[in-house]
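Quick one: structure below, then a few questions.
Note that one protein chain is taken out, while the other chains of the complex remain in position.
Going by the order they are written in, the chains are A and B; count residues from 1 in each one.
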Amino acid sequence: MTAAAPTQGGTPEGQRVERSAGDRASQLGWPVVAFVVATLAVIPIGFLAVSVLDPNVEVWRQQWRTRLPDQLVDTAVLLIGVSAGSLLLGGGLAWLISAYRFPGSRLFGWLLIAPLAMPSYVLGFVTLSVIGFTGPIQNWWRDTFGQDAWFPEVRSMGGAIVVFTLVLYPYVFLLARAALADQAGGAYEVARSLGAGPFEAARRVLFPLLRPALAAGVAVVMMETLTDFATVQYFGVDTVSVGVFRIWRGTFDRDAASEFATLVLVVALMIIGLERVLRGRARFGEAGGAAAGVGPRRLRGAKAAAAFTTCAVVLLASFGAPTAQLTFWAVEEATGDRGTPLVDRFTEFLQNSLILASLTAVVCVVLALVLTNGPRFSRGRGIGIASRMTAIGYAVPGPVVAIGVVLALVALDDVLEGIGLGLPGVVATGSLVGLVYAYSVRFLAPGLNAIEAGLEQVPEEVTASARSLGSRPSSIVGRIHVPLARTSVLTGAVLVAVDALKELPIALLLRPIGFNTLPVWTYNLATESRFEQAALPALAIIVVALIPVGLLSLQLSRHAEAT
Amino acid sequence: MTSRRFLLGFAALAALALGACSSGGDEDTIRIYTGRHYDLEEAFTQFAEETGISIEFLEGSDAELRERIAAEGEDTEADIYMTVDAGNLAQAAEQGLFLELDSPILEEAVPEALRDPGNQWFALSARARTIVYSPERLSPDEVPTTYEELASPEWEGRVCLRNSSNAYTQSLVASLIGSRGYDGALEIVEGWADNAEILSNDVIALNSIRDGLCDVAITNHYYLARELEEDDTYPVALQWADQDGNGTHVNISGAGITRFADDPELAQQLLEWLATDGQSAFVDGNHEYPVNPDVAPETLIATTFGETFVADSTNAAEWGRLNADAVRLLDEADYE
Partner (left out) sequence: MSDAAPLEVTGLVKTYDDVVAVDGVDLVLRDDEVLALVGPSGCGKSTLLRTIAGLVAADSGTIRLSGQLVEDGSVRLPPERRPAGLVFQEHALFPHLCVRDNVGFGVRDVPKREVADRVAEMLELVSLGSYGDRYPHELSGGERQRVALARALAPAPSLMLFDEPFASLDHNLRVQLRQDVVAALKATATPAVFVTHDQREALAIADRIAVMRRGRIEQLDTPAAVFHRPVDAFVGAFMGEATFLPIETSPSPHTVLGPVDLDGRAPTGATAMVRPDDVSFAVAADGEAEVVAAEYHGSGWLLTARAGGAPPIAVFTSHLAAPPVGARGHLGLVVGHRQVVVADTTEP
């Protein structure tokens, strides 16, 4: 080792002791950790993706001849519809809340992200139960206007698009609002002062500046829609993800199902690519730039009423009404003679859900911090590529991740046993470790994206200053980066936690015996079509998920006041 | 500092996590991976009270649990694998996940058509997938009596069926392939696809008859029983299908003992109990039919639907193996 020789003679008191080996380690540390994390994230999917190397031509041919073309069309239509809906709702509401003051506008700013707490499968079954053909609304309609009175088909592509839009628009809303609070809003004002009309200013200034935020939000929305396979089935929409499960569960051909899962992955990669293109070279935030948000205008009279009504209707449709319906069912069941099965174990399910969501959020935030900070402390593009790779789990449906994790962990077990480090029993699968691993693989991406966006706001010079003042990278992350990007770190943690609280298929497959979560409880009842009995656990998921969502809301409004 | 507090919190969570997964190891415990969800608690509690053997179970979906057992191999905790369809049982047998059982009790209790020919698994409850209709809109002589009938043009726009992703749809079609051959079954399913409104679950199908969207549907019998239990004026009636032909298709909930079971004898004791003394506790709550001919079905279905009916006598293992073909057939028929 070529250790640097400290020179003799007194240097000023600022000189520090030479520790060359440690320096080496810290230099190596970031890329190694990033590489390990990326590998751990890719392996489970890799286990399945290898099946593509030896494709089952027969199945592909058969699918191409029968369902696949329609599935591709349905997938595309669904994605486009939900994206357009989320843009309109998320972007429009963000503008309404940021640019105007009207009765309740501040409160709506808080409440409009509440649908994040609503699992799409819950809104799906409530919607079908209430306004589907056999629901009370349509029955009343037919009683009033006759048996053949026209009513929009709820169980349809349109219904699916509306339901996904209502639960997913908050992702766009959140990011668009943050962007409006920063430069975009101010630039719009400047454009108006330069004589541009509202539409021209929106088209030429506002939209281009909002584009990165809108693109990022829509990408999340598309991923969530693409990897769903439960909600779409309520609405009879046959996507590629549904196809994967039909093949897997129906023909027991896991390899063929994996091959079709890579098709989902390809679509996901296209979405990521699209997002990169749309984001373009735009940078979030500029050092020293005084970011004046948009100055809100006060609305009066009919305009104020219209704005209020718009917000109220969206909130009611996406959150208020379904929650009320679930509460109604839950009370009915609780007071009925049947009761909700397993209600006595409620606290246990709640505790399990909380443990799982917290652990996943903590693990994902720590990993995201390591991956996003890596490039600041280490040269080379490796880390950037590695952190891109970790998004792969978000691009495939949950059960695919889960079975991949099972295979990976079993392989790991075998390797460990092979070298005499055999773990007792099933540490690998069916343990909380495996479960958190799978959750983290699946949900690292949303956390990573949020934290990356936050870190981009911290100028490189701030990091360099801290280093030149003698701080080690880990201490800089803790003392400078996390405090400065705390809103983003919290956002990342909340997005991961909320997704983890709602996640079902991974828990279903990977959890240890006796470890049931709120969504598993809901599933056990819903899968037997006991929807009314499932109301209480579904309500519990929503209430619990509202906690982190509320935290986020609080932090965001504090953040808005501080700037 | 904040980072220290953060680490403390994390350590606490990690401790909780380890605590949560340190179960198991108990000798007198049977562990079950089950795709069946309803009424397990009741039956298992009763078994535990009678024998002192406790039961732990993991609920999930059939296919994924089978994959998990296969992947875990020797390390699996599952002594028993229980499903709500024959397809996954047949597949598990094919993958060599089950032990062959030598149990006169089970062989006596479970009819031959409802168990694996190699005695690797046994049906424990029977769920008839049959025709339901609106007695208000159909006169007795109009009620269809066979699956084929629903494929004829006169039923266009009047039938509600469940989607092709559903295991019940698949097993019904598999049994049709078994009894009518692939082409015969394809013709029926194509007729269905032309006629039917495809729905995502049986309860909606029943309510659709109630509300006039369709006049007839195919559902599992117990969904109707549940509705009738809540409201005895519920305007949907049941018709046993194919009584003069192959008989009504019965899909099963069944179980086998995994090759990796810690104590197969203990597990076998449970299966034997479930097929005999435990039958009622296992099937009654969900209004299913017992597989054991010596056990009477619960009152509601016995009085409303009848004590017995002609069930399709094709061996469950056969149409279990035909499940993959059924899925392909549904694809070919363009059945949503």
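Operating definition for what follows: a contact is a pair of C-beta atoms (placed from the backbone, for glycine too) under 8 Å apart; a residue touches a chain by one contact, two chains touch by 3 or more.
A quick note: this is a predicted structure, and the numbers were derived from the prediction, not measured.
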| item | value |
| --- | --- |
| Chains on display which the left-out chain touches in the complete complex | A |
| Candidate in contact with the missing chain, chosen from A:V37, A:L79, A:V240 or A:A466 | A:A466 |
| From A:I131, A:A196 or A:I480, residue that would touch the chain that is not displayed | A:I480 |
| Hidden partner interface residues of chain A, rising order | 2-7, 9-16, 18-20, 23, 26-27, 287-288, 377, 379, 459, 461-462, 464-473, 479-480, 483-484 |
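The criterion applied here is as follows: only the chains that are shown with their structure count from here on.
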| item | value |
| --- | --- |
| Chain centre separation (chain A, chain B; CA means) in Å | 34 |
| Of all residues in chain A, those that touch chain B in their complex | 62-63, 66-67, 128, 132-134, 138-139, 142, 147, 155, 233-236, 238, 242, 245-254, 341-342, 352, 355, 358-359, 362, 399, 402-403, 406-407, 410, 413, 425-426, 428-433, 436, 478, 482-483, 505, 508-516, 520, 524-525, 527-529, 531 |
| Chain A partner contacts - residues on chain B that touch it in the complex | 1-3, 9-10, 13-14, 16-18, 20-21, 23-24, 31, 37-38, 41, 56-65, 67-68, 71-73, 75-77, 87-88, 91, 163-165, 167, 170, 198-204, 207-208, 210-213, 223, 286, 323-324, 326-328, 331-332, 334, 336 |
